[in-house]
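As you look at this complex, bear in mind that one protein chain is not there, while each of the others sits in place.
Chain lettering (A and B) follows the sequence in which the chains are written, and residue indices restart at 1 in each chain.
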Amino acid sequence: MKRLIALALAVFSTVALVSCTRKTTDNDSKTTLKVAVLESAYGKDMWEDIENAYEKMNTGVDIELTAEKNLEDVIGSRIKAGDWPDYVHLATGREAGLTETLIKEEALEDISDVLTMKIPGEDVTVQKKLIEGFTDTLATAPYGNGKTYLAPMFYSPCGLFYNAGLFKEKGWKVPETWDEMWALGDRAKKEGIYLFTYPTAGYFDSFIFALLAEAGGSEFFNKCMNYEKDIWDTDEAEHVFEIMEKLASYVEPTTVANATGDNFLKNQQLILDNKALFMPNGTWVVSEMADAPRAEGFEWGFSALPAIDDERYSFTFFEQGWIPKEADNKDEAKKFLAFLYSDEAARIFARSGAVQPITNSSDFVKGENALFYSVYDDGARAVMGGFRATEALEGVSIGETLFNSINSVISGDKTVSEWKEDIEKVSDKLREALK
Amino acid sequence: MNARKRGTATFILACLSPALILMAVFMVYPTLSIFAISLFRWGGYSKEREFVGFENYKILISDTRFWDSCRNSLFLIVTVTAVTLTLSLFCAYVLTGYDIKHKSFFRVVLYIPNILSTVVIAAIFSAIYDPSRGLLNSVIGFFKDGPPILWLGDRRLVIVSVAIAMVWQAVGYYMVMYMASMAQVPKSLYEAASLEGAGKARSFFSITLPSIRPTVRTTLTFFVISNINISFLLVRAMTGGGPDGASEVALSYMYRQAYTNSTYGYGMAIGCAIFIMSFALAAFVNLITRERN
Partner (left out) sequence: MTSEKLYKAFIYLILFLFALSVLIPVFWVITASIKENSEFYASPWTLPKGFNFENFTSAWREAEMGSYFLNSLTVTILSLVILLCTAIPCAYALSRFHFRLRRAVRALIMGGLFVNVSYIVVPIFLMLVGLNGIFDTTLFLNNKVVLSVVYAATALPFTVYLLSGYFESLSREYEEAAYVDGCSHFRTMVSIMVPLARPAVITVILFNSLSFWNEYIIALTLMTDDRAKTLPVGLMNLMKAQNAAAQYGRMYAGLVIVMIPTLVLYILLQKKLTEGMSVGGIKG
């Protein structure tokens, strides 16, 4: 049957020769490095600069750059066709979940050896240059076996963004504990301002992760990420649920309606218009809203989450780069990856606002951005990572259950105890499916 | 005579084979192969697939989110069909049976939503449904005070909001179909009825509707098929299935499982289920609308 179909198609394709798109074969001996990157808030110019800088340094390499906003769609097809890129910059936690899928399918190359490589043009190893802790997370070593599969890139502290100008004008203090937070919420409501909004439910990942760490420290956080038994039925988790329940009553009412991929900017706009006080977000929001009109005296402010006891946490979001197992030029890709941690690359990235997780990153960060990155200097603790990789389970997704459901909790369609029950169920199922 | 017969046979074969070959290669084979894939556990990328038999279908039966999405699909099929059918029959009858000025203007304009891509429709409706500045709430706010209605944010309303967009999109299409059909009803029938003193409304039910009955019946099948498809495209562009899965329809749930939950094999099992259920639904509609005589 297959052969018959093939034959029939061959007939069509001979007609099709007219618009033939034959592969152009490079005659020179240059290595072609296929680099595929997500064009995110930082834009694609910086990647073009990286391409030029690397080609200048390595004249034998020709980088074929693919930078797309819908990278998953573009390389997803190519990968299915067996055309794997050599290096991919695409973080987990995106709607299409391509990186997660490839982690689940064990299709990523072990890049632990890159850590001990010397950075091209410098005299220091990657491991030495990276800020400590970045390679010990489940977001870089997703199987929990100590081996690194994803390289940390572009870190960004996440927390609550607000209008610092408004706080100055009203003489309000940015709350340091949740009790102060609720008090402020009541006061602001009298002036017609809501305490809280969020872009989409997905933005609660950094929020809840930090909250978990506040409730029980990083050890508790890691237990949650490893789907430990009954972990959501502890006092620590109860704190988190209580806060979420209370928070729900302080959310700006139109938020849920606009919490979609197309309309989330309207929620972010609420902060700029002084209609809501806080939203969970990352540093990219500044460039995202650069063109948006804003209330007079507006000034971005950024804070870690208010404390439950006394420790305040800020989730450190970072993007990830990885090398597919099936890539043709894995060695060259590893060199390229090491290069991305060089001062030269860090400078190029920083020009577009992207900050590499390297020890001397503060040399490159300027202006408003520096304020955000100083959050850890002010005593907030960092929490990093994400859920551990599991087998893919039909109809089961922790992200949907833990984060998307928050929309229903806030609109009052789901009670916190129902939400908790769902989380426990999913956590139990995924524990069985751990890799 | 025999030669002529053979000639006819050759002619029929020559007419049918190009279309049938295309169908076989690009419709039948892929449909069979999604059934084959649905018997495997596979994420969609790796070379390893694990044969699990009908395991995916077993999971499907107890997957409440799948049934929720089916319920939404069914709700859309029923309500959108009922409303669209009524509105498009009304418009078609008015435009063919009445002496209306600017007839062709209305006919041309009402069809326009059908030629827009779903991306445009989604953009239009998210501006209409915007809770604080949208067109709909502005109009409603003109008549009554109260908190804004969250068209896309309320779990119960969101599917209705999608339904409204679907009706808006479909009325013109079916209207044109019914107009074509109504134009073929002999004028003499109406004249006879009018002599007997029947009004326009009466003749609609006693003449028009019975005459175009076969057309209406066929379009019911189209309604089933196109609702399943268009609701998916609109939901994907307008709500992304949200809030919290409240507007998920059968195909969008399939898409989520196949492409974002790394369970491609399961997604294809859902695809097969949708294929069979839509077929069954159309057959059912066909059966109950059959003429009894």
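By definition in this document, a residue touches a chain if its C-beta (ideal position, glycine included) is under 8 Å from a C-beta of that chain, and two chains touch if they have at least 3 such contacts.
Quantities reported herein were computed from a predicted structural model and do not represent experimental measurements.
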### Option touching the unshown chain, where A:A292, A:A370 or A:L434 are the choices
A:A292
### Positions on subunit A where the hidden chain makes contact
2, 5-6, 9-10, 12-13, 15-23, 39-41, 43, 66, 68-70, 73-74, 77-78, 80-83, 95, 261-262, 264-265, 269, 284, 287-288, 290-293
### Query
In the whole complex, what residues of subunit B lie against the chain that is missing from view?
7-9, 11-12, 14-16, 18-20, 22-23, 25-31, 33-34, 37, 44, 90-91, 94-95, 98, 100, 104-120, 123-124, 127-128, 130, 133-135, 138, 168, 171-172, 176-177, 179-181, 183-186, 210-219, 221, 225, 228-229, 232, 251, 254-255, 258, 264, 267-268, 271, 274-275, 278-279, 282
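Operating definition for what follows: only the chains that are shown with their structure count from here on.
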### Task
Would you mind pulling out the distance in Å between where the CA atoms of subunit A average out and where those of subunit B do?
37
### Query
What does subunit A use to touch subunit B in their complex?
1, 5, 8-9, 76, 79-80, 95-97, 100-102, 104-107, 201, 253-263, 266, 392-397, 400, 404-408, 411, 413-414
### Sites on subunit B touched by subunit A in the complex
21, 24-25, 29, 41, 43-46, 56, 59-60, 63, 65-66, 122-123, 126, 129-132, 147-148, 150-155, 237-240, 242-246, 257, 259-263, 266
